[in-house]
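As you look at this complex, bear in mind that one protein chain is not there, while each of the others sits in place.
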């Protein structure tokens, strides 16, 4: 098993960014890549879901959504206990870490496929139910029942963000059309998936490097949090995976998601709902620390740890 | 035969647009998708044309071009008779509906492939000859022989638009290079075609939804026209298909084209040649009504109707 | 062997540009295509390099880099002897022609694959070592040891440009990951390569046409140089290929590279380091003359000439 | 016809609320361009996670310009990157402003 | 050196004819930026079917500014989205304008 080259693309991006190379993907390309990743993941999940027992899956989705809220509460509690950050910043960071990163999910999925480890086909649905609850929690924690843009505005912001719409849309299309009808879409959405992920990670590497400056600014505490909290998330995610009897592959996915932090939905929603929170703080933690950590070290670490201790009965 | 997922992408776009989801493809991506669709259709047509008897096809192209003018005249006549619109607006709408939509053609092509129905390989040439004549007619009808930008400017606008250049360019390249030499281009231009079309339709769905506001503004008459005229176009197209002895698949394509309205070449040309026409009127009809109608209902409707009544001898 | 359709895409672009058709690819798309080409070439080279004897290749890279400097010196000498251009312009053009064009390399590679002629897998490394030395030479020739932006700035500009970073990055990723791990990336980076190249050449054709105006402005001398110097470069490249005992395919690649002129790295670096040089002069020569000449005539010419005279023992 | 041109440079995320405020104040129109830059809140480049800046221009009577500026200042100045300034312009055939 | 800055906000489709008029009037240059916005002709966002707006700036003598504005107004104001305004600028080392 050689190194998965998609990770090398991420590292190329980080190095190029660190040495300030004259390299960047245009924003339009980044958006195209994101749309392709979201639709691919959703579509793949939908096709698999077509063969699954939806009624058996539904309760597990509720448990997983709840996990997101719990993780957000733990993050908020720890940050407030530390007395390092004002309430708004603590709540905003909690929202980011209770929510999840689709990029990390894609990397974990590619990792499992690279290693030939099977996982629950409907895992894309986990991303959908995990994305939002912690964001609502974050707003509640600081604003009580009065977010700056009103609950209507906030709902629009979170439920109608790109992530939910495309993942859920892809899931439903895959489910309705079924595997045979989806076949002609495979060259773009499935076969090219790894290549698209590679380009996406190249860009994410550049972003991570450009965010590194924030680390100096915000200091050691944020740096520590951005590495340590994913480990707490991973443990919580692992317990839930075990409770739900997920397969080993499914457990790796859920653990990776739990260890990840949002960098699309949460920042957009928090900026308008809790404007007094410093957006640079949470984005630095999420993009300069947690994402790189998970992509390069976290995912394989979670896999090897789970492979050693996860009960074979799981799945 | 499940639902063709590309149509579901269109519906996803419409729904996302209707609920004002935070989703849009960058203009650069839309342009890339359009270029890919045009080149794919042209190239595929050209490769097929390489095996055809060009001399036998030529006269049918003349007939088809004429059909575009006739359809434009019918549209203009009906709109003037209704006494609802000034001459300039009637002429502009006539130009849009006498001309054709490449997006609708791509959907009809994908539909036939999905259903396994063969069609004339050189059908892409029909799009080329149908795009322009009705636009020139529209200008003539309102400006007589003096378009605002002069005939030289107008010719540049219509003959050198993206649609004609890329379709015709693709046709010629396919024809000159032949099927074997084109093979290395297939992964991007042929295999990925459906995926590209799916993304394109997602964007078109968003556009259709954003144009829906125009319906309230322009009232019932335009709404009625945008659904009813395609049916007239379909009948005219069907008669021409029968006259030319096209195959069933070819008839579905020509009927779909005839029922469709331009939203690229015609708007650009009319804006500068007939500036007093309200561009919002024709774009609302074309994008918010006719395109969605054809994509979701029209194409299968035309197919089932033709399958029932079209003479087996056709083709 | 039909005509390679990628060349026809270039010609389509030139014609569309010449008649001022309303056709252009958005800058973001051009940048995506460039990134894909650079990464594809690098990755392919890296995978091949994984099987090569690195120690045997290294000295040949030194010789090839030296060739770039020699070619730059020849260009500078000839331009100065002609007494047509100030020193700064001569040096800038020399930098462009001592350096190389990745687009030309991609065309030559596609040509060899189209003809089924094998070549050295690590040829991508030649592009890396050829891109920079002549640029440094150009600055030295006019600024002596004091480039406008300082040597630090200049180094950043040349060593950290997109070309070197992505080619070298792709090479290293291919080398580290190896052929098996790279397989899932093939649909995007290898299978789609020709299609990507076709789109890229369409855009380059448009660019070449838009630059043609510069020819009138700068006169016959530049037009002559832009066609004649590639032939000198080809001869020098052929001698080096023979000296190094390259295969016929490898010789065609090195000759094509030597005949090519930079249009990315050199212009950017020279603009800031030698601002008094007229950028329009070198870009007109490079993009309106040398690139089209090599793509349409040069590459097959070099191949047929070499096929006739190149010693069979080579390679 | 002499009018004021109010220019607002601020975060892209505020585009929607800004336009609402401009319309509610009764302005006849506005123009937006994409921008990036730097100020008291540091550099703001178009990143993937955050949009860059927008540059919003409104031509209107002096009173209205001050009124819009006042609302924006009060509501957003503390928490958002924002610069506001006025200049004098002469609108041609501007019966409509 | 005191000059006038003429700003035109209008439909993207007019870019080519505008530039022709500016050149024919004898102006030494112009600058274009992409924009979107809203006015008497409703909102104009960059759509797929129509471009958004352009914002064209010309620095020139007052006379020429009025002359260009006059031509544009006459030829396009009725049928196209268009706003025109002038302001005062001080060009640095502008021997060339």
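Order of writing sets the labels: A, B, C, D and E. Residues in every chain begin at 1.
Quick note on the criterion: a residue touches a chain if its C-beta (ideal position, glycine included) is under 8 Å from a C-beta of that chain, and two chains touch if they have at least 3 such contacts.
Remember, it's a predicted structure, so these values are computed and weren't measured experimentally.
Q: Based on the whole assembly, the unshown chain contacts which displayed chains?
A: It touches the following shown chains in the full complex: C, D, E.
Q: Going by the contact rule already stated, which one of C:207, C:281 or C:299 would touch the omitted chain in the full complex?
A: C:207
Q: Can you list, in ascending order, the subunit D residues touching the missing chain?
A: Against the missing chain, subunit D presents residues 7, 9, 33-40, 53, 55, 69, 73, 77, 83-88.
Q: Using the touch rule from the top, list residues of subunit C that touch the missing partner.
A: For subunit C, the residues touching the absent chain are 27, 30, 149, 203, 207, 210, 263-264, 267-268, 271-272, 275-276, 279-280, 283, 287.
Q: Suppose we count only contacts with the excluded chain; which residues of subunit E make the list?
A: Subunit E touches the missing chain through residues 3, 5, 19, 28-34, 59, 87-94, 96.
Keep this in mind: only the chains that are shown with their structure count from here on.
Q: Chains touching subunit D and subunit E alike, please list them.
A: none
Q: Farthest chain from subunit C, going by mean C-alpha coordinates, please.
A: When every chain centre is compared against subunit C, the largest gap points to D.
Q: From the centre of subunit E, which other chain's Cα mean sits the farthest off?
A: That would be chain A.
Q: Could you state the distance in Å from the CA-based centre of subunit C to that of subunit D?
A: 46
Q: Going by the touch rule set out above, which residues of subunit B reach two or more other chains?
A: Residues 26-29, 32, 187, 192, 268 of subunit B touch two or more partner chains.
Q: What parts of subunit D, by residue number, touch at least two of the other chains?
A: Residues: none.
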